[in-house]
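The other protein chains are all here in position, but one chain of the complex has been omitted.
For clarity, chains are labelled A and B in written order, and residue numbers in each chain start from 1.
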Amino acid sequence: MSDLARAVRFQNVHLAIVGLIAAVFIVGVFSSDRFVTVLNIANVQDQLVALALVALAQTVVILSGGIDLSFAGLLGLLSVLFATFAGSDPATFSAAYICILALGTAIGALTGGIVAFSGIHPLIVTLATSTIMAGAALLHTKQPSGSVPLFFEDIVYARFFGFLPWGTLFVIAAYVIVGFVLWRTRFGIRVYAIGDDERAATISGVPVRLTKVLIYALSGFIVALAAIYLVGRFGVGDPRAGIGFDLRSITPVIVGGTLLAGGRGGVLGTFLAVILLALLANVLNFLNVSNFYLWIVEGVIIVVAVSLFVVRARS
Amino acid sequence: MMARLLGGTGTVRGRKTREILLLLAFLILIWGITTVLSPRFLSVKNITDILIQAAPLGFVVIGQMIVIVVRGLDLSVASIMATAAVLSIGVFDNTATAFVAALLLGALVGGVNGYLVSYRRVTPFLATLATMIVLQGIRFAYTKGAPSGSLPDTFRYLATGDVGGVPVILIVLIGVACVAHWMLERSVPGRQLLLYGDNPEAAHMSGLPAKRIVISAYVISGVLAAIAGLFLVGYVGIVDNWTGQGYELDSIAAAVIGGASLRGGKGSVIGALLAALILVSLFNIVVILGLSIEFQMVVKGALILLAAAVYIRRTRD
Partner (left out) sequence: MADPVLAARGLTKSFGSNEVLRNVDFEVLAGRNIALCGENGAGKSTLIKLMTGVYTPSAGQVLLDGEPVAFAGPKESIAAGIAVVHQEFSTISALTVAENVFLEKEPRNRLGLVDRRTLRRDCIDLLRQLGIDLDPDTTLDRLSVAEAQMVEIAKALRSRAHVLILDEPTAVLSHREIDHLFRILRDLRGQGMGLVYVSHRLDEIFEVCTDICVLKDGDVTSAGPIADYDHDRVVAAMVGRSLGELFPPKSGPASDAGPALSLRGLIAEGSAAPIDLDLRPGEIVGLAGLVGSGRTELALAIFGAARGSGAVELSGKAYNRRAPGRSLAGGLAMLTEDRKANGLFPETSVAWNFAASTLGKGARALALAPRSEEERSRSVVERFKVVVDHVGQPISALSGGNQQKVLIGRLLENTPKVLLLDEPTRGVDVATKAEIYRTLRRLAEEGVAVLVISSELIEVVGLCDRVHVMRDGALVAELIGNAITEDGIMAVAAAATGGVAPRPNV
């Protein structure tokens, strides 16, 4: 196994996903002339940016044996706050940008602190914080409101060569950076160690609590990026922007071969799974299959993926 | 004397009793505060309203708690509620048939969940997440996304009517709760659930039917969710694709506040129902205070954290 393969935590399931992506792509080509158009390809990418970011955050949390169900509330809250304070000129915009990232990170760190120091299951903690933040967002505004400077919307909608949005480059950069952090920093090794065996990690001197705080802080930071992106895309802050993202963020992580129990997997699988799911939705659309069937397909994929991993782990 | 009343100090039963008394005290505290704030609160009519409001969650939380007892989690309950209501009322004109069909659907989905968890060894979280999504797809595909609308009067009666002044929904809930309580505390299958949840390996070695235990827990949860779905549409008056949205997380929260541990082996019907009532009462207090409804979410989140922290502290001692 080469160093690169080790660094990206290559698994055979990644090949399978690439194969599926190719298959879905071919179906797409035959389903409509409009499938392989610059416009459609850019569309697919626009669809996947936010999901790719929250799934990246979720990957790190799940690798460490935790789970973060606070995205629904966090996205909503950060989204309305950003749209409220972004204003119209670059100065207020940059200030709001930095503040939102800091706030997302701080909320994440707080969540991580509660998880690490209280011993309460992260599912319960993040569920509770999500509810609190969703309530706070709705208290702030019930309707989508606020705005962002035009230049930001322009950036979000700009495309290189007509088909490559900034968002995609941004997502790729985020995955590469997080992947690098997991491979080349002590923090990264600690994430895997805690996820696989928290007791052994503690005995080995891993600062488990500090690491958990950092993990959820990182998650909050990435989700803040997703919130800012969503505001840019829709032009308003929506307190309900995050609904569904909590559970949806988990599907690509699991399909990409990361174990919910923690310790095994990596960001590459998540990245490929996000592409697969976005492409699948797009092609089903062209096939005139209602999006409702996509849910059925997604559920079946989860079960199949998970069953396969379980069987593999046993043998 | 007091110690004996509480089931003896240091005993397992005593610990459980104290937890329930704590919940009861908390509920009384909330009601007390509400009464002080608004003297009209403490009327038979108002309390009955709160109970009726809490009833659908009551059904779901009993099932959820039983699943949590066997180290599981059921994220599909809300989806079962809506799908059972939408499909059964959409397909069958006859109320009785529709009712039976809804229960069968709930049992079937629960069976699938249980099969995935016990035979395929899929993590409960993912197994029920998958069935949740699949059911959602089936439901929307059937209705083509639009709410199917009208509702037979019989359902409305079931949810809002009464027998001699006692609402039908409460009679059914109390009946279900009594059976569930008896089952969990006093029957062989209930003891099997608790023992399995405490240590699945030891349960296997003790000859308990591990797979059957897990599957039956999910089936119970599925059936109760279906019942809750029917009552909820009857209460609201429309059949909606998103009926019961949020109940999966609320029921988990209530089960945990009610003393169930996600590590399994612990839980009580009385605790779960009290917790559901506490959640709904909080909603009421927010309304009476004239606060915006969203404020209730903030309070609820804080309460979940608080309750979980209290139990963690106690189990550590």
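The rule is short, and it goes like this: a contact is a pair of C-beta atoms (placed from the backbone, for glycine too) under 8 Å apart; a residue touches a chain by one contact, two chains touch by 3 or more.
None of the values given here were measured: they were computed from a predicted structure.
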From the touch rule at the top of the page, work out which displayed chains the omitted chain touches. A, B
Considering the whole complex, which of A:Thr37, A:Ser94, A:Gln143 or A:Thr185 touches the chain not shown? A:Thr185
Contact residue for the chain not shown (choose from B:Leu103, B:Leu195, B:Ala226 or B:Val239): B:Leu195
Absent-chain contact - pick from A:Gly195, A:Pro239 or A:Gly256: A:Gly195
Which residue numbers on chain A touch the omitted chain? 1, 3, 6, 183-186, 188-189, 192-193, 195-197, 199-201, 203-206, 263-264
What chain B residues would touch the chain not displayed? 7-8, 10-14, 186-192, 194-195, 198-199, 201-209, 265-266
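We adopt the following convention: only the chains that are shown with their structure count from here on.
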Write out the stretch or stretches of chain B touching chain A in their complex. 73, 75, 116, 120-123, 125-127, 129-141, 144-145, 249, 252-253, 256, 262, 292, 294-302, 304-305, 308-309, 312, 316
Where on chain A is chain B touching in the complex? 67, 69, 114, 118-121, 123-125, 127-136, 138-139, 142, 247, 250-251, 254, 260-261, 290, 292-300, 302-303, 306-307, 310, 314
